[in-house]
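Following: one structure in structure tokens, then a few remarks.
Removed from the display is one protein chain of the complex; every other protein chain stays in position.
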Amino acid sequence: MNQPQVSMSTAREDLRTEPKIIRVVIIAIAVTFLTVFVVLPLVVVFTQAFSKGIGAFFAALSEPEALSAIKLTLMVAAISVGLNLAFGVIAAWAIAKFDFRGKTFLISLIDLPFSVSPVISGLVFVLLFGAQGFLGPWLQANDVHILFAVPGIALATIFVTFPFVARALIPLMQEQGTQEEEAAISLGASGLQTFFRVTLPNIKWGVLYGVLLCNARAMGEFGAVSVVSGHIRGETNTMPLLVEILYNEYQFVAAFAIASLLAMLALITLVAKTILERHLDEGQLPGD
Amino acid sequence: MSRGEAGPRSSLPGFGLTMGLTLTWLSVIILIPLAGLFLKSFELSFDQFWSILTSRRTLNALKISFGLAFAAAIVNLVMGTIIVWALVRYRFPGRRIFDAIVDVPFALPTAVAGVALTSLFAEKGWLGAPLAELGIKVAFTPLGIFVAMIFIGIPFVVRTVQPVLIDLDAEIEEAAASLGANRWNTVSRVILPSLVPALLTGFALAFARAVGEYGSVIFIAGNLPNVSEIAPLLIVIRLSEFRYADATAIAVVMLVASFLIIFAVNRLQRWAQTRTPAY
Partner (left out) sequence: MIEVKNIVKKFGTFAALDNVDLRVANGELVALLGPSGSGKTTLLRIIAGLDWPDAGEVSFDGENALAHGASERHVGFVFQHYALFRHMTVFENVAFGLRVQPRAVRKDEAAIRTRVKELLDLVQLDWLSGRYPSQLSGGQRQRIALARALAIEPRILLLDEPFGALDAKVRKELRQWLRSLHQEINVTSIFVTHDQEEALEVANRVVVMDKGRIEQIGTPGDVYDNPATAFVHSFIGESIVLPVEVRDGNVELGGKPLNISADGVTSGASRLFVRRHDMAIGVPGSGAFEGAVRHVRTFGPIQRAEVALSAGEGTTVIEIDAPRDRELQSGDIVSLHPRRYRIFAGQD
């Protein structure tokens, strides 16, 4: 239906487009805006990171502080992606494969973290586990450290990345319906066999898509983590937090070196996302 | 064995188990912590609550966050429409790259965006220097907050409107032309009105995101109380001062506001659906 606007030499008037001058102005505005607000910030990150040469860049990354931040970030991302993956698949099974009342409401509850300010996402855990929080006294009495420690950072990250996998899978699994699973069950497969042999192959690209976005956000989360981390150097600083600290100490090369790693992560995520979207589109073709 | 407990109208197993796990995990991670926030706010009397919110610094922080987020969302609405139009309707070199790049503000960690925008718009930065010559200071002023909020909001408008414009039936434009409409009439009376639900949704999402935005704003903001201090930063400051009550009160107001926005978005989506012809 939507044919691209091929230039037809004899078309005296192309109904669906504007005069050339307007086209040029609109393209110029769009390109300028995106360049100023998106391209230039990206370019700045990399030029600053390499402004003192490649040696300074790698020196900054091999500081013990930097290494420990990278390690912590990877660990927190692994925990939160793993847990949210398990939850996302389980929730999508319950929501997409069965009919029940309140389904839309349940989906909006899962979406909730998307609409909560990152700072508030951190705050809620401070209110639960902090010294003045609901569980604070008990935690202190039993010497359990959640806030200003890895568990708190992981919890805050799980909170902000909570919806990603489930949201990627629910529409996909709803569209695929239940017929194939019902066929498998009728042929004698158990529930788990049905899931691993029938459902999972159908949703693998969707799973990957959700994991990808979940991971990008988990590694990059700043506001929520900042509130619960306590900024203990070499212990509870993730990469984004270290960027802040180094930047505020005017260690620009080091700050942008870490930032450039995170920017690379974002760019790789975007490329992978584009490829996956193509796979997902193809997978959906026979469906409709 | 578990077949008996399957949900209504399905012969598949595992409904009870997966639904149970879903509700448990949802409660532990999301619902209980959020409920804790509201519970904490009930420890305040209404007068306390009110005096926190109406204190000059809080009021100014809320004004700055909501006011600038609204202004930035307006800019995103206008620029987003232009960008979508260029990406969907025209062919130009680099179009696919620009299309992909729209998602950068989604994917780039906010702290990275924050430091990048700051050095770009600082007085000696690539854009800050020429602007300074014109007498315009961006970094460390409210204008900087505005810029960061525009950055963070672009993809919301573009990505909500883009699919709607792509799916817009070519026939309705031809119908308008055959009924005697010139191009301007077709665009203003037929195409743009068809996009209104998507435009408003994108606007609301960009607004909600900018109100709560923290990472990309605090570096460029200057963070001067009453002038360039956003509400999320004030929450962080109150926390570091152990004034939990203050932090909670501000958070509750922001949370309720974002729930209202999400509610409005849902209504918008339903409205858009009733206007869609079902062939």
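Letters A and B mark the chains as written, and numbering starts fresh at 1 in each.
Quick note on the criterion: a contact is a pair of C-beta atoms (placed from the backbone, for glycine too) under 8 Å apart; a residue touches a chain by one contact, two chains touch by 3 or more.
None of the values given here were measured: they were computed from a predicted structure.
J.: Touching the hidden chain in the complete assembly: which of B:Ala181, B:Ala245 or B:Ala264 does that?
T.: Answer from the full complex: B:Ala181 touches the omitted chain.
J.: Which residue, B:Ile97, B:Ala129, B:Ile172 or B:Leu260, contacts the hidden chain when the whole complex is considered?
T.: Residue touching the absent chain, from the options given: B:Ile172.
J.: Name every residue on subunit B in touch with the hidden partner chain.
T.: Its contact residues with the unshown chain are 169, 171-172, 174-182, 185, 189-190, 193-194, 196, 274-279.
In this text, only the chains that are shown with their structure count from here on.
J.: So how far apart, in whole Å, are subunit A and subunit B when each is placed at the average of its C-alpha atoms?
T.: So the centre of subunit A lies 16 Å away from the centre of subunit B.
J.: Using the touch rule from the top, collect the residues of subunit A that touch subunit B in their complex.
T.: 1-5, 15-19, 23, 26-27, 29-31, 33-34, 36-42, 44-45, 48, 87, 90-91, 93-95, 97-100, 106, 108-113, 115-120, 123-128, 130, 132-134, 155, 158-159, 162, 178, 181-182, 185-186, 190-191, 194-195, 216, 219-223, 226-227, 239-241, 243-244, 247, 252, 255-256, 259, 262-263, 265-267, 269-271, 273-274
J.: Please output the residues of subunit B touching subunit A within their complex, sorted ascending.
T.: That would be residues 2, 6-15, 18-19, 21-22, 25-26, 29-34, 36-37, 39-40, 79, 82-83, 85-87, 89-92, 94, 98, 100-105, 107-117, 119-120, 125-127, 147, 150-151, 154, 166-167, 169-170, 173-174, 177, 183, 187, 208, 211-215, 219, 232-233, 235-236, 239, 242, 244, 247-248, 251, 254-255, 258-259, 261-262, 266 of subunit B.
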